[in-house]
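This report concerns only the one structure given below.
Complex shown without one protein chain; remaining protein chains in place.
By letter and in written order, the chains are A and B; residue numbering begins at 1 in each of them.
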């Protein structure tokens, strides 16, 4: 009894110790970004660097928050990222289910083909992409950015959803079909509730792919009113003559805060796993 | 249940967003020809009704950068108020991606009407045939007014392809506070290369300031990238070197200039006179922070240093600026970078575009831009105006411009060559390899670019 007790304490010690070390490593740069954002640029060139701002400097935050451009970039990014997430999640659920449940002769080949669309360097595709979106009259539209981010994320979302659906027993679906539920009904009512962790992971992934997009936003959109965050920040803070580190950091902090709330909300859906669904293995 | 709702909502949202986005589809490809409705509505009463309304797109990187945003807005305002039938639509592209983005949009059939450029970008735009000759559009008066030093950098195959707008000759900034601390006369800058080095050594001997910040004698760019290559070219000039001869043949490695330049850089590294691996943006920050004795930089320096030091105009008392010291050639050798203006080949409003370029080159525009950002003009008649020579700072840079050389950019691969050349600087400052071995290793890469 005591031996297992000691073992448990030891285990806890190990888990929390590792957690603290890893969190420290991952959060230190975040701390540094916040630290940089609270100092004027001229304070950054000193050694040893300041661990805390010598005085609270809010100039960068004021500048970012009072910049109409930043708010536009922010809104655009949010629209594009949300649109891409919805589109990608729905399309990848359908396709993932299709690939998982129904065996076609060329299914494997098709999945590999889907996958290989991601394997060409974006830099060499730029001119082709630009011409394509130009001929579809989609330049300077949210649609262009949503399509571009969705297609970037889609192949993996499909594969991931397929993997998750593979886990869910086929018998479950078949049983429900015998009950007289339609195939689409089975997917929506029986299968999807069991796949929430997968769907959440795929949503977060797609959202952040669109969120971090630089190249498409830069190339397919040139209108300042449609600019997204990354190209916008680059335009405002990473100029010809100098970098505005403090400003860029402040913008990153402001941009990231609302996401944290979204994550806090979304991670709840990660908890419901197969264990809750009463699936027989 | 919840998920059925969720999926229904998502479906409808997707349809909604997609439809909304499609309908908000701005018709960029043809809106140039359409009259713009909102912004010109108020001016339409005063403008000539017979004149066609024109919207021009102007690709640039100065419209959103903090340092130049205000000047940009005022310039556009100044133009639109005198040309009510023309509106300028800004196409802001980040500086780092500027060249490739303009090339992509122009080859994709959507060239902006007017584009800003510098000497690294212009040769690419000319080489890719996306811009048109300007001589007839701008007229002889302007063409003949271009500063002699600027002329070569905008002339391709005998034709004027770019209007030189604002030149930025590099001069020598020195830190008076560090001079004093090192026992030097804060008001006597070095005039020869030897003095420069001696002063730099004395300043570097201070090692660190009272806060423990490192102090260096001089800041030279030593990080991989074409800017570092350009600075090596500048150092080469003062050692009597050239990059190409009059026929455009590569002579970079000929003579002793390149070896001498790299030996100079290695000396700086060995004696810890310069920070290693720094790019110009770091060096500007360090100068503004009082960590560098010398920095060779452009006329935008004053504005940058005021902002970066956090001290504003008060910081002007802490430094001085002088002509780049004379080395082996007997004159103050330096380079200048230049902002230029180009008109695209594909524009359907070449005349209106030319009007805009003429305005930006005009006295009105430059006096305004000079007042806000301290820039100069590449036109002889304007650079000599008292309004552009109102203080010693402006006079010094106009003086420096007389001996400044343009980059030999006739070959569009010059930028790439400078990128390769930066490897020379990096190897000279971070390894112990023989200078001759370094040159033998890197030069073939540059030669390969200039073949065929």
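Assume contacts are C-beta pairs under 8 Å (C-beta built on N, C-alpha and C of every residue); 3 or more make two chains touch, one makes a residue touch a chain.
In the analysis below, contacts and distances are computed from a predicted model.
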Report task. Would you kindly match the missing chain to its UniProt protein name, picking from "ABC transmembrane type-1 domain-containing protein", "Cell shape-determining protein MreC", "Sigma factor SigB regulation protein RsbQ" or "Methane/ammonia monooxygenase subunit A"? Result -> "ABC transmembrane type-1 domain-containing protein"
Query raised in the report: Which displayed chains make contact with the chain that has been left out?
Result: A, B
Query raised in the report: If the hidden chain were put back, which of A:92, A:140 or A:222 would touch it?
Result: A:92
Query - Chain not shown: contacting residue from A:78, A:142 or A:164 - result: A:164
Query raised in the report: In the whole complex, what residues of chain B lie against the chain that is missing from view?
Result: 96, 99-100, 103, 107, 124, 127-129, 213-214, 222-225, 275-278, 282, 286, 291, 412-413, 415-416, 419, 422-423, 426-427, 430, 449
**Report entry** chain A residues touching the omitted chain (full complex)
**Finding:** 11, 15-16, 18-19, 22-23, 25-27, 29-30, 32-33, 36, 44-49, 90-92, 94-95, 97-99, 101-102, 104, 108, 110-112, 114-125, 127-129, 131-132, 147-148, 150-151, 154-156, 158-160, 162-164, 166-167, 183, 197-198, 200-201, 204-205, 208, 211-212, 214-215, 229-230, 233-234, 237-238, 243, 245, 248-249, 251-252, 255-256, 259-260, 263-264, 267-268, 270-275, 279, 281
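Quick note on the criterion: only the chains that are shown with their structure count from here on.
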Query raised in the report: Counting in whole Å, what is the centre-to-centre distance of chain A and chain B, each centre being its mean C-alpha position?
Result: 36
Requested in this report: Note which residues of chain A are touching chain B in the complex, please.
Outcome: 40-48, 69, 79, 82-83, 86-87, 89-90, 93, 126-127, 130-131, 134, 137-143, 146, 188-189, 192-193, 196, 218-219, 222-224, 226-227, 231, 234-236, 238-244, 247
Requested in this report: Flag every residue of chain B that touches chain A in the complex, lowest number first.
Outcome: 1-4, 7, 10-11, 13-14, 17-18, 21-22, 24-29, 59, 61-67, 90-97, 100-101, 104-105, 107-110, 211-214, 281, 284-286, 288-289, 291, 300, 304, 307-311
